[in-house]
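After this line comes subunit A, so read on.
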Amino acid sequence: MNVTRRWATTLLGASLTMAAAMPALAEGDPIRIGYSMARTGIFAAAAPSQENAYNLWRDQVNADGGLALPDGTRRPVEFVSYDDQSNPANTVRIYERLITQDDVDLLAAPWGTPMHLALAPVLQRYKMPMVGNTAASVQLRKVAPGYIWFPTSAIPDQMGAELAKMMKAEGVTSAALLANELPYAQEFRSFLIPALKEAGIEVVVDESYPPDIKDMTSMLVDVKAKAPDAVIAMTYPSDAFLFAGQAKELGIEAPFVLSLVGPTIDAYRKANGASVDGIVSSAHWSPESDAWPRGKAFFDAYVEKYGEEPDALDSALSFMSLEILQQAVEQAGLEPEAIRKAIFEGSFDTINGKVEFEGVQNTVTPTGFVQIQDGKIELVWPAEIATSDFQPKQGW
Partner candidate 1 sequence: MALLDVKNVTKQFGGLKALSDVSMTVEAGEIFGLMGANGAGKTTLFSVIAGHVPPTAGEVHFDGRRITGASPSRICRAGLCRTFQIVRPFGGLTVAENVRVAALYGAGGRQDRAAVARAVDDALEAVGLADRREILASGLTLSGQKRLEIARALATGARLVMLDEVMAGLNPTEIAAMLETLADLRNRRGLTFVIVEHVIGALMTLSDRILVLDHGERIAFGTPDEIGRDAKVAEVYFG
Partner candidate 2 sequence: MKGLILGLVCVAGAAAVPMLGNPYYTGVIFQLAMWIALAQSWSMLSATTGYLSLGHAVFYGIGAYVCVLLTGSVPFAVTLIAGALAAGIFAAAIGLPVLRVRGPYFVILTYGLSELVRHVVMRIESALGSFGRMIFIVPPIEVLMWCMLGLATLACLGAWAIRHSTFGAGLSAIREDEVAAETVGVPVTRLKLLAFVASAIIPGAVGGLALLRTSYFEPGQAFDPVISFTIVTMALVGGTETVRGPILGAVALTLLSELLWSNLPQLYMVVLGSTLIGFILFVPRGVSGLVDQIAGRR
């Protein structure tokens, strides 16, 4: 009996603590925005570039007097966030908690494609809108339109086609493909190969490798022997470091070298210095663009606050997603259905230019590629948003 009572007390205590963590909402209180982030676990290294952008946005909004509502009033913004430990199952639980328990007003996105995909049904069920950001997969297109949107244009099918176009334009006739076995890289590879074929570019090497690869020498020796015009390394961050170091060691001479994810990370350029000048990567934003004046301001504010550069893909997308949310709220208020309608129908001005949605997707921002030039991230493709011309890679 004793045990039973202790049990009951424990459970009661637990539920009380949970309840206590939920403050009452009063008029004029901060607007609470909830999200989960992979602060620990396998994705953790990627998450700060996103969370830093979130915090920067919050600070800027609050410095401006708060988030504007349709009636012209402003309320400060407050984040409620949890660590999902890089586990999509936790993401689902956390958003359920945010919606039903913490009773947040708005939602921001977690890091990563699996998390976004796992969330889509949850948002549908609770009818809570969320602007996604760091998700990139053709699977997104299968998500029923409703309460989630993806501002990214770095989606593998479009990227494959665009990259082939760009390579053709730069006179590439042969290419070596090295792809990580994780989904994003594999998906990209599957769309790139037919596009290259169509563009008349010969694939001379096509290898996939596991994410925990520790040495690429044999692959790269093979690449070097075939001497292709282009080396397309479909990397994730950790193997991007490996690829850069070993391609340099072996003196890969291709004028067109792409590393899929990694080069836009600040540490990548710090670790490799000038040797990675000329590397192409996937992103559709650059602070160097004159067309998006707010972009440079974001870049400078970010560098000032964190002492490192924002990631041209993740940080930019994260900031954009909150800008979209901000403008939707300004127009429609905090009522979820109104926000949903506003996002569906609206047009938004972001650090990456205009954004509009059709279904779940941003149809305005073109799919682009960036290149490291003198340590800076320059947009080199497509021409209409380019901040600089593509320059063939000159050694390492």
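Everything that follows uses one rule, which is that a contact is a pair of C-beta atoms (placed from the backbone, for glycine too) under 8 Å apart; a residue touches a chain by one contact, two chains touch by 3 or more; residues count from 1.
How were these candidates chosen? In short, all candidates are chains of the complex that A comes from, given by their letters.
Because the structure is predicted, anything quoted here is derived from the model rather than measured.
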Complex contact for subunit A, selected from 1 or 2, goes to option 2
The residues of subunit A that touch candidate 2 in their complex are 2-4, 6, 10, 14, 17-18, 21, 40-42, 81-83, 85, 87-89, 91-93, 96-97, 100-101, 113-114, 117-118, 121, 137-139, 142, 144, 181-184, 186-187, 190, 208, 210-211
